[in-house]
Structures are given as C-alpha cells and as structure tokens.
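Dropping the structure in here first, questions after.
As you look at this complex, bear in mind that one protein chain is not there, while each of the others sits in place.
Showing subunit A:
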C-alpha cells in the first residue's frame, strides 16, 4: 500500500472512503440553514404582504413593482420609474465606493510598509492591524461616534488647540458614515495587498531603476500591475460588506444617509413592516453582490489563464 516516495496527499490515511459522513454535518447545517432560507427568501419576495407583517400565499410581483415603479400617490397615474429606492441603493453604492477608495489610499502604503519590514517584525505589524477587526463592530462604531460627536473628544481637542472655532458637525453626515465604513473594514484592504506585495519580486523594481525609472514611475508602471490582484481582492472585501452595512449608517448617519441595510431592517420591524418588500430588497442587494463576485471570479480566471 505505501510506496517509497513520501506522500502528501490522501493516500493511505483512510479518509477517502468516509468523505461523505465527514462532510454531512457541513452540508446539512449550511444547506438547511443558509441555502434553503435564501431560496425561501426568493419565493417570499413574490408573495403578497399581510398588513400585520406576515404574508399571504398569493404570487405577485408587487414588491418589485413597489421598488421600481410608481403610479402616483393614488395609483392612478401612468407608470413611471420610482426613484426613492433606486436612490437609496445608489447612495449605498456611492458610500461604499468612497469608503473603498479611502481604504485603498490608506491601506496600500500601510500594506507596502509592513510587507517590506524584516520578516520577524511583519507578523507583529499585521497583528496590530488586525486586532481592531476582532473587536466587536458595534463597540467600534459606538467608540467612533463617541469620539467624533459634536462635543466629543475630537472636537474638544481641536477647539482647545484653537484649530477650529466651533465643533465640526460630523455625526449624521455622509462623511461620518464613510468614516465609519472605512474604520469598520480597513484591515480587509490591508491583508490581501500585504499578501501580494510580500510575493512581489523586487528585482523588477531594480531593473526599472537601472533603466532610469524614478521611484514613483516604478510604482505606477511595474509594481501596481503586478500586485493588482491583491488590490482588487482588497477592494471587494471592503466594498461588499460596506454595501449592506447596517451599523455605521444607523449609528453615525441620519435620515439623509439612509442606506440599503436600514431600508431592509425597517421592513421587518413592527407593524409598519413589509416582509415581501424587504425580501425583494435583500434579493436585489444579493444580486448586486453576486454580480461583483462573479465579475471578480471571471477576471481572476482570465488572469490565471493568460
């Protein structure tokens, strides 16, 4: 049974015949409590709303109709595009996009700096960057709100230093929400870029320098194309959770910064709720995310193929 060459694969360890039983709990848990619910949610988005927050089993496209189409206040006008919800989605995409960009601007130099440290200290730097991620997101968001509120420590110290006359109104603005998203997901940007830069072959930079390329030209023309997969992965890891974020817009933003997460949450709270509409919004959000992920996967396989 055992050969002479060392085997790193599965041969001879005896697990190949019990793969099914070993994986059964995973299939059952994620299959029953995630895949099935998402499928049911898709069905739910085509049901009729019952006025106390439940549903009636009559199939209709009313939820999607409500999302995309308006027929005036009394429903007697010709159908036109309903911009309210598209607007909320567009704002969410914009907010998530800005947060992603800021994460990239701060995260790339950070990842680069860490990846060019001596190997012994890299782990410690990475550890320092990842600790905050493991602190409860709610607590981080509350801490940020405490720091930046009108008479919070940030404004107090800026006024104490004489840099500003009155408090900067940060809370309840788009900026606060973007800051919150940036703060929530920054480590997600740093880690994949770090992994890409760590594998980068600096002989390429040296070759460019030998041919009289400046430091920044080298960065733009040589480094960025090579570490691009890490940058794209980081952007997706920040953008996707930002898009459906609930805590940052809810705690740091106000009515004007309403995002998808809050819109969906509202549909499931109390008697004002509309479960089919909430399910439809969640379906649309998931579709957006899946488009991003599939585009990424295709781009990845193209990059590996060619």
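Everything below uses one rule, namely that a contact is a pair of C-beta atoms (placed from the backbone, for glycine too) under 8 Å apart; a residue touches a chain by one contact, two chains touch by 3 or more; residues count from 1.
Everything that follows uses one rule, which is that contacts and distances are computed from a predicted model.
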Would you mind picking the UniProt name of the chain not drawn here, from "cysteine desulfurase", "Ferredoxin", "Spermidine/putrescine transport system permease protein PotC" or "Spore germination protein B1"? "Spermidine/putrescine transport system permease protein PotC"
Which of A:77, A:206 or A:221 touches the missing chain? It is A:206
Decide which residue listed in A:199, A:215, A:228 or A:256 touches the omitted chain of the complex. A:215
Residue positions on subunit A contacting the omitted chain are 1-2, 6-16, 18-19, 22-23, 25-27, 29-31, 33-38, 40-41, 44, 54, 106-107, 109-110, 112-114, 116, 123, 125, 127-132, 134-140, 142-147, 149, 151-153, 156, 183, 186-187, 190, 202, 205-206, 209, 215, 218-219, 240-241, 243-244, 246-247, 251, 260-261, 264-265, 268, 275, 278-279, 282, 285-286, 289, 293
